[in-house]
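After this line comes chain A, so read on.
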Amino acid sequence: MSMLEQLTHRDRVFDFLAPVASPVDVRHGPILYMEGVNVSFDGFKAINNLNLTVDDGELRCIIGPNGAGKTTMMDIITGKTRPDTGSVWFGSRHNLLTKNEPDIASLGIGRKFQKPTVFEALTVFENLELAMATDKRILPTLTAIMKPEYRDRIDEVLQTIGLQKLRDKLAGILSHGQKQWLEIGMLLMQKPRLLLVDEPVAGMTEQEMERTAELLTSLAGKQSVVVVEHDMGFVRSIARQVTVLHQGSVLAEGTMDQVSNDPEVIKVYLGEEE
Partner candidate 1 sequence: MAISQNWLLRPFQERSTQIFLGVLFAALVVVTFLHLFMPQDSALHVSAYTVTLLGKYLCYALLAVAVDLVWGYLGILSLGHGAFFALGGYAMGMYLMRQIGDRGTYGDPILPDFMVFLNWDELPWYWLGFDMAWFAFIMVLLAPGILALVFGFLAFRSRVTGVYLSIITQALTFALMLAFFRNEMGFGGNNGLTDFRDILGFNLRTDATRLGLFIATGIALAIGYVICRAIVTSKLGRVSIACRDAEARTRFLGYRVERVQLFVFVVSAMLAGVAGALYVPQVGIINPSEFSPLFSIEIVVWVALGGRATLYGAVIGAILVNYAKTVFTGVMPDAWLFALGGLFVLVTVFLPKGIAGLLQKRRKAKTDDDTPTGQEATA
Partner candidate 2 sequence: MTIKKHVKIGLSALALSVSLNAMADEHPIKVGILHSLSGTMAISETVLKDTVEMLIEQQNAKGGVLGRELEAVVVDPASDWPLFAEKARELLAQEKVDVIFGNWTSVSRKSVLPVVEELNGLLFYPVQYEGEESSENVFYTGAAPNQQAIPAVNYLMNEIGVERWVLAGTDYVYPRTTNKILETYLMDMGVAKEDIMINYTPFGHSDWQNIVSDIKRFGSAGKKTAVVSTINGDANVPFYRELGNQGIAASDIPVVAFSVGEQELSGIDTGPLVGHLAAWNYFMSVDSDANYDFIDQWIEHTGNDEAVTNDPMEAHYIGFNMYIEAVKKAGTTDVDAVKDAIIGVTVPNLTGGYAAMMPNHHITKPVLIGEIQDNGQFSVVWETPSTVAGDAWSDYLPGSRDLIADWRKPMSCGTFNTKTGSCGASAGEMAAADE
């Protein structure tokens, strides 16, 4: 048997598959740095000369009317969409424009989608297991074993997102809110340096929202968090720094009070909301 074990653990050969991971360097400067970014989908300018910096450990809220380019921005950061022009840096070492999604993810940028996407055919536990920050190359994954510490880590996260009872249920049967949390939980498993959270509280009840708020604020400091949200109340409850996007570029930036009193902002955004 041990023979077999040996045989099946021969994955080191495949080192060339290893991702180019080196620590994120934030000694001088922000953790995320976007400058002069432009994107257009056949004619329509989704992002228009966008400049944005996020400091290490910051919790940043990004608001803006529909079509302001919030999601597109996240697509750019996570490598889903390539900008026509501009530069995007993660720390001062990694040029994100040269990397694809998995690389960026393994550099430590986690993303939660607008529409909660979890693996419905897998159990809650398995969802988190897949998200765990481990060697994600083929053979290691094939021969991966469930170490006790892994299990503890997962249970710990289950605690945080309050899904321990649903541990072995298929994610498909979760409620909308529970899916949101599961996805956040998956982010936590990734131990990312930077979390991109797209509309985390959509379709959540009041108390669910509060718990989410706590969760996100508690993360800030350890990790940098960028939250895109429509719900003003929620933003107010967590926001320190707020950035207002409009027509693909930054309209205003500052504390919630500052921006909410900015006449421009009121015109283009709050005006519409209320």
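Per the selection procedure, all candidates are chains of the complex that A comes from, given by their letters.
Heads up, the rule we're going with is that a contact is a pair of C-beta atoms (placed from the backbone, for glycine too) under 8 Å apart; a residue touches a chain by one contact, two chains touch by 3 or more; residues count from 1.
Since this is a predicted model, take the numbers as computed values, not measurements.
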All of 1 or 2 belong to the same complex as chain A; which of them touches it? 1
Of chain A, residues touching candidate 1 in the complex: 1, 4-5, 8, 17, 19, 78, 80, 100-102, 105-106, 110-111, 113, 117-123, 126, 129-131, 133, 136-138, 141-146, 168-170, 172, 186, 190
